[in-house]
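Below is one structure. I have some questions about it.
Some chains have been omitted; the remaining ones sit where they do in the full complex.
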Amino acid sequence: MVTRHVLDVISHRRTEMIDITAAIQELLRNSAFRNGLCVVYCPHTTAAVTIQEHADPDVAHDLLLWLNQTVPQHLPGYRHGEGNSDAHIKSALVGPSVTVLVQEGKLLLGTWQGIFFCEFDGPRRRQIWVQLLGQPDQP
Amino acid sequence: MVTRHVLDVISHRRTEMIDITAAIQELLRNSAFRNGLCVVYCPHTTAAVTIQEHADPDVAHDLLLWLNQTVPQHLPGYRHGEGNSDAHIKSALVGPSVTVLVQEGKLLLGTWQGIFFCEFDGPRRRQIWVQLLGQPDQP
């Protein structure tokens, strides 16, 4: 069984981590999907997806702080003309997708884990693609 | 066919790379799983999973050396109160899971590749979740 879903995400700052765990869990609830994999995929090249602590928002703050300090927006030698080379580099470091286990229709996440959309060149309207792959609901 | 398994991992240092290749291969051997994907998932936000050379342990040493130098444990501006922001950042860089191909019940890894649990805030008792997804054993 394979199904695909689209999630709209709106960012409000240049760099921002947006918790999309509840939205993906709701999408799962509305599907007949029960057991398998949930691939959360970012179709943008200046944004990314990761799994991190979502209990304390300071964790996301500190991750962005380090990324912004370590990957400068302007660096002698950058050639890409749009002034967002840093956003492409941050996206490559964090990665374009995460794969989450699904059991009995629920995301299997660790106690402190949440799924984040990582905006590195906002504010923008974005999409997240979700693919579910596994066993169909057993009647 | 979808099955899930749990692997216990014990770390002994604050940062440490632990080779879990043999444990995952053994888990596969004890299952009926033959062909498909093996997702190795870390449910912790201060640890990660990666695939790297496991022939020479100096490779893991050098990766930790670079990470520890590049992501400082204390940085002006960090807000997270637990003093382990660096561990969260390292986890985001290395990533929460790896996806490995399985053929005839065996992990398909490159010649020098091993699967590592990456501890960034140990020592601790940890878990790794493994999900197998693919074709069932054909009789």
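For clarity, chains are labelled A and B in written order, and residue numbers in each chain start from 1.
Going forward, a contact is a pair of C-beta atoms (placed from the backbone, for glycine too) under 8 Å apart; a residue touches a chain by one contact, two chains touch by 3 or more.
Remember, predicted model here, so these are calculated numbers, not experimental data.
Can you report how many copies the full complex contains, not just the 2 shown in place?
If we count every copy in the full complex rather than just the 2 shown, we get 3.
Here, only the chains that are shown with their structure count from here on.
So what's the Cα centroid distance for subunit A and subunit B, whole Å?
20
Can you check the complex and tell me which residues of subunit B touch subunit A?
Touching subunit A: residues 1-2, 4, 37, 39, 41-45, 70-71, 75, 77-81, 85, 88-89, 91-93, 95-97, 99, 129, 131, 133 of subunit B.
What part of subunit A is in contact with subunit B in the complex they form?
35-37, 50-53, 56, 58-59, 61-63, 65-66, 69-70, 93-95, 98-101, 103, 108-113, 133-135
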